[in-house]
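Here the complex is missing a single protein chain, while all its other protein chains stay put.
When the chains are written out, they are named A and B in that same order, and each has its own residue count from 1.
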Amino acid sequence: MRITFKPLTPFKVPVDLSPITPDNLEGMDIGEVKSLQIWVGSKRKRIDEIFLVELSEDGREEIAIVFMGDFSKARGIGSGMSRGSITVKGSGGLRVGEYMRGGTIVVEGDVDHWLGMAMHGGSIYVKGAAGSYVGAPPKGSSKGMRGGSIIIDGDAGECIGAYMRDGSIEVKGNVGLFPGLRMLGGTIVVYGNCMGRAAARMKDGRVIILGSVGSILPTFQIEEIRPSVRGVRERLEGPFYVFQGDLSEDGRGRLFVSKPSNPELAFFEKLL
Amino acid sequence: MKDVLLIRNGVVYDPMNGVEGEVMDIAIKDGVIVEAIDERKAKVIDASGMLVMPGGVDIHSHIAGSKSNIGRLLRPEDHRRSYEPKTALTCSGVGHSVPSTKTTGYRYARMGYTTVFEAASPPLKQKHTWEELNDIPIIDKAALTVMGNNWFIMDFISQGRIEDAAIYAAWLLKATKGYGIKIVNPGGVEAWGWGGNVYDLDELVPYFSITPREIVEGLCKINSMLNLPHTIHVHVNRLGMPNNCWTTLRTAHTVRKAFGGGKLLIHITHCQFSGYAGSTWTTLRSGAEYIAKYVNSVDHVSLDMGQVVFTDTTTMTGDGPLEFRLFQSLAGKWANADVEVETGAGVVPIRYSRRSYVGTIQWAVGLELALLVNDPWKIVLTTDHPNGGPFTAYPRVISWLMSSKARSKVMERVNRRALKYTALPSIDREYTFTDIAIVTRASPARLLGLKRKGHLGVGADADIAIYDLDPRKVDPSVDYRRVRRALRRAAYTIKGGRIVIVKGEVVEDIPGRSIWVDVDIPEDEIEELLREVKPRFEEFYTVKLRNYPVPEDMILNPSPIKINPSI
Partner (left out) sequence: MIIPSIVVEEKAAEYTMEDVICPFCGCCCDDIIVSVKDGRIIDVKNACILGASKFLHIDDGRLLKPKIGRFESAREVSLSEAIETVVGLLKDSCYPLLYGWACTSCEAILLGLDLAEILGGAIDNTSIVCHGPTILAGQDLGLITATLGQVKNRADLIVFWGCNPLEAHPRHIARYSVSSRGRFISGRRDRKVVVVDVRRTNTARIADLFIEVKPGYDYEVLSALKMLVKDLDLEVDEVGGIPVSKLEELADMMVEAKFGALFFGTGLTMSRGRDKNIEAAIELVRYLNFKTKFVLIPMRGHFNVTGANEAFTWRTGYPVSIDFSQGYPRYLPGETTAVDILRRGECDLFFVVASDPVSHMPRRAVEHLSNIPVITLDPKLTPTVYLSDIAIPVAYTGIEVDGSVYRMDTVPLRMRKIVDPPPGILPDTEILRMILEKVRGEYS
């Protein structure tokens, strides 16, 4: 079953879409869906006051939700979902896929900050760019992403995978500072460049940078050079400098940095 | 019409006036309990089959001020798990272990508590304490002013100038609108100003010619000289360390040796945290039996429990070095905030776990103290909120005191090896409703010297809690869950004669009163002392003397108690 939500007018204020998940919509008829109430700014509005809602049968039992339009002012699309799918044909807004446990989210546009916040499982695919704190726990908590996979075709911001415990994040574009900040486990792969300070204060886990890494923190030490490294699903061809750290936190994590993309790191070889 | 109230047919527990489960009426007029009223004019609450007690009195709770706010800042994740939306009558708020100001007041009132004492306020920052207390609705409040590491107090005492020390202390209470003398790790927090600590009552405080023993005895003497309504309120040295029960006993005993028995001299606060035997953490034992034996044999000590609850909570105390030690073992968040010339503060989140050996000992010690001390008038129920657990856990603690079965249920799931080193499994005693009324109302009110709180006699403030629980029909030993439920949400809470809570919901949001002690010392004596002190004051402090006191117009609903000293 497929349910499509199209905004009647462009959003002017924040819209909280966290109640619109396959889990919550299960067993509802179209009338019940339309009468659900959500927060629009400080007001409560019925779904049908804001959206044109259409239901279509696609022969499948699981619920596929489609958001059509510009949702850059939305919050919490896919919040806590455990099954089914959500597709956003446009931008997705903040906290897309927060606390997700299963199912699939696809965003065709960009997303803002906190994509996959404290994710447990499931998969998220963003075709555009993402903001900062991908997969990170909400501010003040140290319980990061512990499962699931996030793939971003565009660029991402700072602190992606902060406090990560397990799961995987792949960014095809570039990322900002501090990917893998305070990481405890899991895998982060950046196909593009990193602005710097990769894997800062990591205790365990793997950060793989295929582009330029910016610079290596003084709290990491070179361990070896490897010809290739296991990515998320495939082997990634190097060679890679392998750094161990973050030593200031007694960390045993690994930072893999592409040798061809980082010629200025050649001096580390004499420390081997 | 609103100001005349009749609570009819309640099952009343008013131990201070010898009422133990009597069915009787309580008449209220103009915020005060009166002999009788014109029933035709009164609003009547039918309390048939309901438990009626004076409003709860919390003698020690960290609810307001600099370190409470540091605690709130430190715990956004704790706020997310517990919040209260705005209603037509109430403001919104957050917080499981460190609630925001409005939420604090509503939650206390909801439980039937009507008077709460902020446990420790540094004088230099007491304006902050009062700004927050002003923002806490409904309950009456006061703040204990910390003095046990104060440079001027320590200097005067070590110079043998006890009278001047007393005048200074009296001025401090006036200037800070404090209620009493709080002592936190005497000498130790001053040592923490250099990163150190003290470990013995007779250890010299670095750079000061004084020992913790002398600080405690000095302030105890000052307390008597000033005729303060409460005794010195002491967080002893070596808190939170193995084998510290001996420090607790030596501290309690030193004032008796100095000043004799026969009257209350010292209140040992959150005694659980100072009740350990066994020389290391792995060989930790309960020291509660030793403390209880002593307290049973003397008449000069009172204590509050500091009960631990198995939950995620936040430790916060003026004992800076203690919090650093906690940080060293827990390796999580740690905030520290020294206060020049006076004291310190530290905040560290903690989780007390049933499976933990140490956690189980801690849990047992608090209960043992309350169950092994024979006279409930010497005990007050607290969790040292939020150190042992949030104050919202009080109904749970009450159920543990009243039901051996409730305790057994918990003991089935705790660390069994640890239980062997406590006396708790062999204790059958169960608190009665009268006992509970004592340790949550009458005893703290009496220990604090609050003449119009903690009882329901004529003249008392009309602060009353009514619970949907018939003590004649419910056996708390068996039906402890029912007791817990009823005590969590009062059927009615009355504050100053106004009905503020009905069925656990706020129906009226009124400001409470702010209580402090105004020691009547001739102004010229104070001025003479301050004239002498001013140059050193302004050399040590970074504020001018004139900008130090809390201006009275800052306090909401001031309700000072005038005291005549003996000097």
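Heads up, the rule we're going with is that a contact is a pair of C-beta atoms (placed from the backbone, for glycine too) under 8 Å apart; a residue touches a chain by one contact, two chains touch by 3 or more.
Just so it is clear, the model here is predicted, and its values are computed rather than measured.
Chemist: Let's see if you follow the contact definition: name the visible chains touching the chain that is missing.
Modeler: A, B
Chemist: Considering the whole complex, which of A:Phe178, A:Tyr191 or A:Phe256 touches the chain not shown?
Modeler: A:Phe178
Chemist: Of the residues B:Val34, B:Ile162 or B:Met554, I need the one that contacts the missing chain.
Modeler: Hidden-chain contact among the options goes to B:Met554.
Chemist: Tell me which residue among A:Phe5, A:Phe51, A:Tyr99 or A:Trp114 touches the hidden chain in the full complex.
Modeler: A:Trp114
Chemist: Just to verify: which one of B:Ser48, B:Ser92 or B:Asn374 makes contact with the chain not shown?
Modeler: Counting the whole complex, the residue in contact with the absent chain is B:Ser92.
Chemist: Of the listed residues A:Pro14, A:Gly121 or A:Gly154, which contacts the missing chain in the full complex?
Modeler: Of these options, the touching residue for the absent chain is A:Pro14.
Chemist: Spell out, residue by residue, where the missing chain touches subunit B.
Modeler: Interface with the chain not displayed, on the subunit B side: 64, 66, 68-70, 72-76, 79, 83-86, 91-95, 98-102, 124-125, 127-128, 131-132, 135, 151, 174-175, 193-195, 207, 324, 327-328, 333-341, 347-348, 523, 526-527, 530-531, 534, 539-547, 549, 551, 553-554.
Chemist: Suppose we count only contacts with the excluded chain; which residues of subunit A make the list?
Modeler: Counting only subunit A, the missing chain is touched by 12-14, 16, 39-43, 72-73, 75, 94-95, 112-114, 131-133, 138-140, 142, 177-178, 181, 196-197, 200-201, 215, 217-219, 221-222, 247-248, 268, 271.
By our rule, only the chains that are shown with their structure count from here on.
Chemist: Could you grab the centroid distance between subunit A and subunit B? Build each centroid from C-alpha atoms only and quote it in angstrom.
Modeler: 46
Chemist: Which residues of subunit A touch subunit B in the complex?
Modeler: Contact set of subunit A toward subunit B: 137-143.
Chemist: Can you check the complex and tell me which residues of subunit B touch subunit A?
Modeler: Contacts found on subunit B: 74-77, 80, 332.
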